[in-house]
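We show some of the complex, not the whole, and keep each chain where it was.
Which chain is which? They are A, B and C, in the order written, and residues in each are numbered from 1.
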Amino acid sequence: MYSFKNDYAEGAHPNILNKLIETNLVQQGGYGDDDYSFEAKNILRQKMNNPEAEIFFLSGGTQSNLIVISSLLKVYEAVISARTGHIFANETGAIEATGHKVIAVETTDGKLKPADLQKTLQEYSLKPHVVKPRLVYISNSTEIGTIYSKTELEALSDFCRSKDLLLFLDGARLGHALTAQNNDLTLADISKLTDVFYIGATKNGGIIGEAVVFNQPKTAEDFDYVLKQKGAMLAKGRLLAIQFLELFKDDLYFTLAKHANVMAAKISDAIKLKGYSFLTDSTTNQIFPILPKEVIEELNKKYAFYVWKDIDKNTAAVRIITSWATDENKVNEFITALKEI
Amino acid sequence: MYSFKNDYAEGAHPNILNKLIETNLVQQGGYGDDDYSFEAKNILRQKMNNPEAEIFFLSGGTQSNLIVISSLLKVYEAVISARTGHIFANETGAIEATGHKVIAVETTDGKLKPADLQKTLQEYSLKPHVVKPRLVYISNSTEIGTIYSKTELEALSDFCRSKDLLLFLDGARLGHALTAQNNDLTLADISKLTDVFYIGATKNGGIIGEAVVFNQPKTAEDFDYVLKQKGAMLAKGRLLAIQFLELFKDDLYFTLAKHANVMAAKISDAIKLKGYSFLTDSTTNQIFPILPKEVIEELNKKYAFYVWKDIDKNTAAVRIITSWATDENKVNEFITALKEI
Amino acid sequence: MYSFKNDYAEGAHPNILNKLIETNLVQQGGYGDDDYSFEAKNILRQKMNNPEAEIFFLSGGTQSNLIVISSLLKVYEAVISARTGHIFANETGAIEATGHKVIAVETTDGKLKPADLQKTLQEYSLKPHVVKPRLVYISNSTEIGTIYSKTELEALSDFCRSKDLLLFLDGARLGHALTAQNNDLTLADISKLTDVFYIGATKNGGIIGEAVVFNQPKTAEDFDYVLKQKGAMLAKGRLLAIQFLELFKDDLYFTLAKHANVMAAKISDAIKLKGYSFLTDSTTNQIFPILPKEVIEELNKKYAFYVWKDIDKNTAAVRIITSWATDENKVNEFITALKEI
């Protein structure tokens, strides 16, 4: 049985584990006050061409989302998210638990556009009987595998700035977005166009870790208090830092993400060749083919993946995810199996 | 320069890192649904002689404290803690941030007694104008190095049960408590006498991880929702599980804690021999000797540790901490240096 | 200018103000421990035929909603509401501010049905990655003037009990619902079929006050703590109690609501006669006729009301509200003005 269920089924890229061993007994300061944290942050600042950026290493996506958002909003302020957004759909009310409403917007492709924001601002204008929309949450790549183009992100960024809205980008799969074949954004663009974003390691080579980046120091003021208060400040910050040190010092992060995308594209191509269609137009490591239920059943004998959504009596959309660790041999076997059905 | 500042200056015991490498590419379920989690939990249940116990792996102490407490209390219920308790003194209002008051009780030795609780219940009896005390938070070993005897913990447990108070033990340094020379408690006792407790790995051989144990399944009902909501559920739960697997399969946890205690005792003995006294009566890995300021200054040239509290113009209490990783040669050198002053 | 904008433009029924004066200097206990509170609660318990009911007097609807809900839910539990529900649409995220997600359900008539709940439970079944739906919030009459029939409320109640969901009815306009011409529910039915509900005085004869009713004493346990904590416990509880004492001792509450409904029906009939249609099928004191914009403009010269929603270039739906204090002469004048256009 081989799993395409998610991109966190394996541990970490070996470089990371080796570095942990190599540095293991060097005494370091606690709570992020260690040499590896300094070094990793410097490398990241260079890669995003933003020497001012304030960077913090956290443990996971939900944690990053709730801490960033609750540190930036006043009690009556709210978040705008696509209905498919992770904070709305999959995080057990983590944002609401910090006191803030998440306003969900319907989208066809998982991406927010200025028109969506404009409409929401109108719907939430009856002050003080409604919350005040203040932060826009997007993901790149999105939860359904799509990515933002530079034009799209610029338009969104411009709109947010004109309306005093903060723009926060969830980059749990940022590597996959930035290495997609149709991508034209860079890490430096992301840093320029958003107020805060994060770079996910957990789903792309790390065993743990998201690097939260505040693009302006002012936005990050006193963020360490919130980190500590919400239980996100690890005593051994070196664990998180070393993930990013290894992933970014030689652009391993992008190499690994590219691999995942290529593996997904191989599977996509084979599925298209068989004449099947897709639920979403993904160019990253999550694809959602619509397959006959007998095909699904047959593939499921040797390959694990989620059935995402029933389409009709005979077909369903499934979700297939590849990762930095996906074995190309297994992908080839999967494709062969598919062809033979 | 050698550091006695804390017990998290080094990485992890090598067995843990080796196991991470050994298991690295085995595909596993996410969010704690992996073989290592199952195995580690089974070993822990055996060690505490409680097959019913519900166990969850979290990332750190503050996180464990705030999630356990907020999962157990109603909105108007409060926690009782010693004023020295970590949740009151050092966690940036983490408990209050979940909506609950922490009632601080003065103690001389960092430990709560039934009489303290009785007095607090009386002070907080004017329903509904005061919060309702509902959970008692203790640490073993305490923040000042002391430990609970079996008689003391039994008395506290009896009192709590008679008053419908939950008893929660912070075991960030539980290993050090249970291997102290004057200890008479076992892990099984802790599991019997408390409602919920945790076993800290971060400060005793792990690179990350606390094992939260609910001694009755009913108390743990739906706890996974809260874990997810507060951002504590790691996608790669294997990272946490492997810490406990390696630390407990051969009682390495206790061996390491014992080492830390023995190193601290060596230093204590040398200090006593020089005629100095101590701020607290510690038998664990944190000691608080009161030293002349010139001695402190001299030692500080080669050894790092915190000045804890000014005693008078000429003397101050310092905090010296040893750990599983403390090098006995360095301890010997420190003692020699001390003797020579 | 005469206002049909809302049902809180005037003060209180004179009986209430007279009773306040009559009892003004009688010394009473504070915080609800007064004779008028005891007496008013007894009358209410009789009217709802539930001697066990626990009753609390609060100041307003948003306050009642947020305190009731936050007293009943665990941190990971959520509320299901119609999208038109007051807590979702008009209360500045009051429920989310207590940490709980409000799951909004689309409806055509402002009412929730068992099928809506069933669908929501399915959508929120992926424990622990989603909140746990636990409380169902409905309003009677609804925010768009419709009412629940006995059959509908029984079906909802049965479903909730079978799924361990709490049923909470917002009765800010309960009087209007229970005196609507097509109503077949009684106060006793409401008390039997829900877990908790409230009877609004603010919009029906009182100057302030909602009576929150827990139909089972167990559900109300320790509710007074939450009242105090959220700032809802008035020092002079007599103010709230006297509203209900006067409104219920001779069924004045229902007489007043009936008047409001009859006034609204008169206007409705006149509008129908003119051949206009309505946005919703209201039989209570809020009606939503769809009128040509010139008609709206003309009426607006002498009558104030809200334009609710644009329908097309030439027509819009407006909201006209009557109340216990609506002057029948003004209604007649309005109808005449309408006829003459």
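FYI, contacts are C-beta pairs under 8 Å (C-beta built on N, C-alpha and C of every residue); 3 or more make two chains touch, one makes a residue touch a chain.
Here the structure is a predicted model, which is why all the values come from computation and not from measurement.
Chemist: Total copy count of the complex, if 3 are in place?
Modeler: Here the complete homo-oligomer in the file comprises 4 chains.
Going forward, only the chains that are shown with their structure count from here on.
Chemist: Could the interface between the copies subunit B and subunit C be described as same, meaning over half of its residue numbers are common to both, or is it different?
Modeler: Same-residue interface.
Chemist: Nearest whole angstrom, what separates the Cα centre of subunit A from the Cα centre of subunit B?
Modeler: 34
Chemist: Report the inter-chain centroid distance for subunit A and subunit C in whole angstrom, where each centroid is the mean of the CA atoms.
Modeler: Whole-Å distance between the two chain centres: 43.
Chemist: Roughly how many whole angstrom separate the Cα centroids of subunit B and subunit C?
Modeler: Centre-to-centre distance between subunit B and subunit C: 51 Å.
Chemist: Which positions in subunit A touch two or more other chains at once?
Modeler: Residues 91-93, 97 of subunit A each touch two or more of the other chains.
Chemist: Which subunit B residues qualify as touching subunit C in the complex?
Modeler: Its residues touching subunit C are 70-71, 74-76, 98-99, 127-129, 131-132, 222, 224-229, 233.
Chemist: Give every residue of subunit B touching subunit A within the complex, in rising order.
Modeler: The touching residues are 2-3, 6, 8-12, 14, 17, 20-21, 23-30, 59-67, 91-94, 97, 202-203, 207-208, 225, 228-236, 238-239, 325.
Chemist: Write out the stretch or stretches of subunit A touching subunit C in their complex.
Modeler: 75-76, 78, 89-93, 96-102, 126, 128-131
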